[in-house]
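All protein chains of the complex are present and in place, except for one that has been dropped.
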Amino acid sequence: MGILNYKFESGNILITSLDGLLNWARLSSLWQMQFGLACCAIEMMAASASNFDIMRFGVIPRATPRQCDVMIVSGTVTLKMATRIKRLFDQMPEPRYVISMGSCSNCGGPYWEHGYHVLKGVDRVIPVDVYVPGCPPRPEALLEGIIKLQEKVRKESLAKKTVPTA
Amino acid sequence: MKESRTLPTDYVSSPERTSSGRTLRTDEMILNMGPQHPSTHGVLRLELVVDGEIVVDVIPHIGYLHRCFEKHAEHMTNYQQVIPYADRMDYLSSMCNDWAYALAVEKLLKIEIPERVQYIRLIMAELQRIASHLIAVGTYAIDMGAFTPFLWCFRDRERILDLFEMTCGARLLYNYIWVGGVSHDLPPRFVEKTKDFCRDFRKTLKEVHDVLSYNEIFIKRTANVGVLPKDVAINYACSGPMLRGSGVDWDLRRDDPYGIYDRFEWAVQIGKGEAGTVGDCWDRYMVRMREMEESTKLIEQAVASIPEGNVQSAIPKRIRPEAGEVYVRSESPRGELGFYIVSDGTASPYRVKARAPAFVNLSVLSEISRGAMVADLVAIVGSVDIVLGEVDR
Partner (left out) sequence: MTAQEIYDNLKAKFGDAVGEAKLDALQPWIAISETRTREICQFLRDEPTFAFDYLSCLSGMDYPDGKLGVVYHLFSMTHRHKIVLRTMCTREHPHIQSVSAVWGTANWHEREAYDMFGIVFDEHPDLRRILCGDDYPGYPLRKDFKVPEFYNGMKVPY
């Protein structure tokens, strides 16, 4: 702890629970998997671009699932893609979270009836933490989804945390 | 899932397919790129056969976003209901998709469109073209390792989306252009705001030119890469900036006219090979940049002379075209977007086929990327400007 040596001589001590510390660290840097599916991916890109700046929530896009905490399923999940999503989800280290963005990945959206090649909701293959409604959701709605996920993470406990399984 | 794919057995024996020019056979490696890859612009999967760093063959695998557009179109209860699905096909240029579909149905119905609607449609389509090209250019810059132009492009794109939002309430998928008209009239102050945007946008274009177009690194990455010769482009039915980048002077807005494009002063931009060879990635990029300039001119002229009128007077109460078929094409930001509609005289179409420009443009990928380096492949895919929603429909 080189840089912290002799810095706390006057009694600057933080006391928190281990849960609180871990949750704070987790929720403040939810690294996101850079991975767009359909229309919603454009709004996800808009959320990370100039006007909305998703990075102020600590959400940084990463190119590989091995470095990610949260997967934003942004768009229609087709049957052909669903197996890949399952694999990508399995490659993410725990704890891992999933935000389902948009009506298509929530429940099939406009393709629910005649979509012979569309999976009617990504929660049929992977567990979902937060659903963001809209077709497509505005970037603000995605930011709200991130905040909701942060609230969820804040309430977690080491002892009670259950590993999501598909 | 099982991937069954047998490679062509002749790809090393025929010397023209190994552009590395080697006679000694070194081991090829098969490399999978996508469907989750930051520079495939969506869920495109490329199967690469590489010899060291050199791409021997590219086999694109698509369909990861196949959303059954044509099935939905057949199952709707009327023609108007297809428009939201057309919106979602090429989600970067929804206005142009709506217009293309409306054009086809209007041709079946043989209805006349009011003047004001023609002007509004042209303004919207050209704004959409700028917005779409901004994404193409911005994400292309990211592919080439430049982040700043991306932020600038998105900043200006948001202003276009604000204009769309004040008109019809949606940012991305508008359902705005209907058969026979548009869903809402222009809101107050739209014209002034559009003029302001056009004025400011010229500055952005100049900035992007300064920081990206003539940047030495960018030119090195894109000039002479992925050259698409004229005859190959026509044989593969490429269209849009892809075709014009190869030096073919062809634009459906001028050559197969629709709307009121013939009333305004503008020019078709083609690739001239200023940085390298005609038809390379830089040319395709530059065509997009110059088209944005032309679209700005079109918008300025249109908003200056827009007439008054009712925008919904020609919307038919009941759409029931007589039996027949029609193929109508128009120029979307990616090229020739055609709708082939077969009517059997009932209230819903018997068959709708969308001829998606991105689908056709992508099919030429393996022709133009043989012999390129793996890193150049990213430049080539980016310059094709695909939207997977449209490739797979």
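Letters A and B name the chains as they come in the text, with residue numbers starting at 1 for each one.
Rule of thumb we're sticking to: contacts are C-beta pairs under 8 Å (C-beta built on N, C-alpha and C of every residue); 3 or more make two chains touch, one makes a residue touch a chain.
Fair warning: this is a prediction, and the values are worked out from it, not measured in the lab.
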- Message: Just to verify: which one of A:60, A:79 or A:141 makes contact with the chain not shown?
- Response: A:79
- Answer key for B:180, B:338 or B:382 versus the chain not shown reads B:338
- Of B:201, B:218, B:236 or B:285, the residue that touches the missing chain is B:236
- Item | Absent-chain interface as seen on subunit A, which is shown | 79-80, 82-83, 107-108, 112-113, 116-117, 119-120, 124-125
- Logged for subunit B, residues touching the omitted partner chain are 1-5, 62-63, 66, 68, 70-71, 74, 107-108, 232, 234-237, 248, 250, 255, 324-327, 329, 336, 338, 340, 342, 344, 350-351, 353, 355, 359-360, 363-364, 367, 392-393
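The rule we apply is simple: only the chains that are shown with their structure count from here on.
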- Rounded Å distance, subunit A centre to subunit B centre (Cα mean): 30
- Message: Help me check something: in the complex, which residues belonging to subunit A touch subunit B?
- Response: 33-39, 41-43, 45-46, 49-51, 63, 65, 75-76, 78, 80-81, 83-84, 88, 110-111, 113-118, 135-136, 138
- If you look only at subunit B, which of its residues touch subunit A in the complex? 1, 35-38, 42-43, 63-68, 71-72, 75, 84-85, 88, 91-92, 135, 139, 150-152, 154-155, 157-158, 171-173, 388-389, 392
